[in-house]
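Heads up, one of the protein chains got dropped from this complex, but the rest are sitting where they should.
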Amino acid sequence: MVPAGRVVRADRAVPAGRVVRSGRPDATRRRRRPRGDLGTAICFLLPSLCGLLAFLILPLLASLLLSFSNWQIIGSPSFVGFSNYVTLFTRDPVFWEVFGNTLLYTAEYLVLNIVISVTMAVWIGSLSWGRRLFRVIFFLPVFTPLVGSALVWLLIFMPGGMLENVSAMLRVPIPNLVTNSHLAIQAVIIASLWSHFGYNLLLFSAALESIEGSYLDAAAVDGANGWQRFWRIRLPLISPALFFGTVLTAISGLQVFDQVYALTRGGPGSASSTLGYAIYTQGFVSYRLGNASAIAWVLFLIIMLLTALQLRLQRRWVHYDL
Amino acid sequence: MTSEVIGRSAARRVWQVLLQVGIVPLALLFLFPFFWMLSNALRSDAEVFASPPRLLPHVFLWGNFVQAWRYLPFGRFFFNSFVVATAITAIVLVVSSLAGYAFARIRFRGRGSLFVVYLATLMVPQSVIVIPLFLMMSWLGWVNTYQALIIPMAFSSFGTFLLRQFFLGIPPELEEAAMLEGASRLRILLSIFLPLSTSALGLLAQFTFIAQWNSFLWPLIVVQGPEHATIPLGLTLFQGQQGTQWNYMMAGAAISMVPGLLLTGLLHRYIFKGIAIGSGFGGR
Partner (left out) sequence: MTKTLRLLSAMLLVAGSFLAHGAACAEQVKLTWFMWSGSTADVEAWQHVASLVTEKYPDIAVEFQTASWMDYWTKLPALAAAGQLPDIISLQSMRAPGFADLMLPLDARIKADNFDIRAFDPSIIQGLQKNGHQFALPYDFGPWVMFYNYDWFTKAGVALPRPGWTADDFVRAAKALTHDGKFGTAVPVPDAFMAFATSSGAHFLNDQGQPDLTNPGMKAAFANYVALATTEKVAPVYPSSGTISSLIANGRFTAGDIAMYVDGPWQLLNIRKKASFKVGVAPLPVRQAGSITLSAGSGFGIAITSRHPEQAWKAIQVLTGPDAERFLASAGRAFAARTAYQVYWYDTAAKDVEGAHEALSAALKNARPYVTSPNWNTVASLFEQYAPVAFAGSQPPDKLLETIQSLATQ
């Protein structure tokens, strides 16, 4: 709505002060005198370094290697070059559908999640009563394993289930989400949003609460209405939290698995199958490890690209020092 | 001027009341799946798909919770989940404190680039590495063991990042005084940093525990049978060969929420304080 440049100007007009303290390590770092302490550092870092190398970086590289093989778990693998990727991109009858589903899911989930959690954070923050109560209520689903909450939603969406009966009662034709090829992914999105927007709600609530009242008071004196104050002051002030939430939500959205497994098993057909789910079925149901690893690397590349893009774009809209 | 202000504040008060009243039905609607979960947990199997469905069970079968516990070794799942989530949380706390301190306070060559590598590993999704991880577990002979459930999942760099951010905010003067007295780095970490970081540690503990309690993909791959199954895996076991036991499954889902709720009851004052720390991500 508001051009980025104007947001910045509006920010600059606000009295300076520290909002997101933790985002500014440099101040403390500069004050400390340098201490070349490699030995101690290695001791402190050793456990986490070993763990990351053994259980993250090594498997990541191994996965790349596997994607050039045709291993079927039993028997021995042989090198097949790029043929897994070529098959995926040119011959696999469902890969592009799965790819599209993943992007659609992530985009829709991300936008809805951020919009809903910001709205709810502002809404709950404006309440004079029961702020903590409502935050806890909307955070509750986080405690249920995703599999569990997806199964509850399945029970609601099932043919003959709750939703169909509500639609019959209200005489509003609501198509069945889980049997419809075009809508199955929406069922997954609803279950995911319900389960996990509480995280971002808490994150944004915390960020909003840390805004000092003086900014808003100053703006109110300047004659800004609630809407303007939201877009020009609050939103820019919580932009680091927004950025953090966006990046993590996008990454978790791209690898969605549990809900798909429990709710639709990627179906009907492959209408709600995602890359994360395809890795599982190719890898651990059909045991085409090479093929599955190729899908895994496609997913990884997408995540890297998207995160790089977000890091680049953040310079335009995220404000750390005000 | 004054009447305008009064008018405006009256409008604001109406708006305020609307917001306060409006959120109640929204929250109730939001809670419906929980209601539905409990309502189905308490009815007979045949009633789950009876049409038209009833909001409340015909007869409240409280015994279903006991039945669910007996139908599958749910006590075992509960125990397994608890052991795994607790062990991972403990390891994460120790490992992340050490590494977070190193990144926050110890200067060494390559710190910046190493930290970028750590940050970058946050992008690696579990689904990308599970295949090699599974093969690794096979070679180690760890398939279907607790160590397979625990060790590979205990080294996320998220904790390192979170604690580093928090440690950076601790005034260096405290540490310098201790150093002058000849305290070792480890001593400083244990006696100064950790006691000052309870909110961050509480947040990390809670999030790690809940994430691991709910974790599904890895147990699905590395566990077979109920012996080492965790709760989320156990929930899917209700879809056995003999027909899905929806009522028991819902009872199980309800039971599975309990530890997370308890933990949050214990640690809730840390969550809100700590969560703002995370928002410094990328703000270097």
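To keep things simple, chains are lettered A and B as they appear, and every chain counts its residues starting from 1.
Criterion: contacts are C-beta pairs under 8 Å (C-beta built on N, C-alpha and C of every residue); 3 or more make two chains touch, one makes a residue touch a chain.
What you are looking at is a predicted structure, and each value in this text was computed from that prediction instead of being measured.
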Which residue of A:236, A:253 or A:266 touches the chain not shown here: A:266
Hidden-chain contact residue, picked from the options A:66, A:158 or A:256: A:158
From B:137, B:150, B:204 or B:217, residue that would touch the chain that is not displayed: B:137
Residues of chain A in contact with the chain not shown: 73-74, 92-94, 151, 154, 157-160, 176, 178-182, 184, 261-271, 284-287
Chain B residues that touch the omitted chain in the full complex: 45-52, 70-73, 134-135, 137-138, 141, 143-144, 221, 224-227, 236-237, 239-246
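Rule of thumb we're sticking to: only the chains that are shown with their structure count from here on.
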Separation of chain A from chain B, taking each centre as the mean of its C-alpha atoms, in whole Å: 15
Sites on chain B touched by chain A in the complex: 16, 19-20, 23, 27, 30-31, 33-34, 36-37, 40, 48-49, 51-53, 94-96, 98-99, 101-102, 104-109, 111, 114, 118, 121-136, 151-155, 157, 160, 165-166, 168-169, 172, 185, 210, 213-214, 216-217, 220-221, 231-232, 235-236, 246, 249-250, 252-253, 256-257, 260-261, 264, 268, 271-273, 275-284
Residues of chain A touching chain B in the complex: 20-26, 28-29, 31-32, 34-38, 40-41, 44-45, 47-49, 51-52, 54-60, 62-63, 66, 123-124, 126-130, 134, 136-149, 151-153, 155-156, 158, 160-162, 165, 194, 202-203, 205-207, 209-210, 238, 240-241, 243-245, 247-248, 251, 254-255, 257-258, 261-262, 275-276, 279-280, 283-284, 289, 292-293, 296-297, 299-300, 303-304, 307, 311, 314, 318, 320
